[in-house]
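Taking it in order: structure first as structure tokens, then the write-up.
A protein chain is absent from this complex, but the other protein chains hold their places.
Here is chain A:
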């Protein structure tokens, strides 16, 4: 399996990572190396083996339906790059 430049560019775009054309081939090679390494797994015969979803043996932990959190606007907004009054703000996005 070999990753092409167009796919590399698309993956970068979907991940919102800006790449210069000069960097593209280097990134392609690195990603291709990772994929190739992971792809070794396909050599294992898993015929008839149910898919494993994790190493945990416990069930999904569930909580009761109660309000136990929130009401911490100042704390949350203190980390915002931009804010105005009670809001986060972002460059205008209108459809």
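Rule of thumb we're sticking to: contacts are C-beta pairs under 8 Å (C-beta built on N, C-alpha and C of every residue); 3 or more make two chains touch, one makes a residue touch a chain; residues count from 1.
Note that contacts and distances are computed from a predicted model.
Within the choices "ABC transporter ATP-binding protein", "Cytochrome c oxidase accessory protein FixG", "Aspartyl/glutamyl-tRNA(Asn/Gln) amidotransferase subunit B" or "Succinate dehydrogenase iron-sulfur subunit", the name that UniProt assigns to the complex's undisplayed chain is "Aspartyl/glutamyl-tRNA(Asn/Gln) amidotransferase subunit B". Summarising the interface, chain A meets the missing chain with residues 10, 13-14, 16, 53-54, 56, 58-73, 75-77, 79, 82, 84-95.
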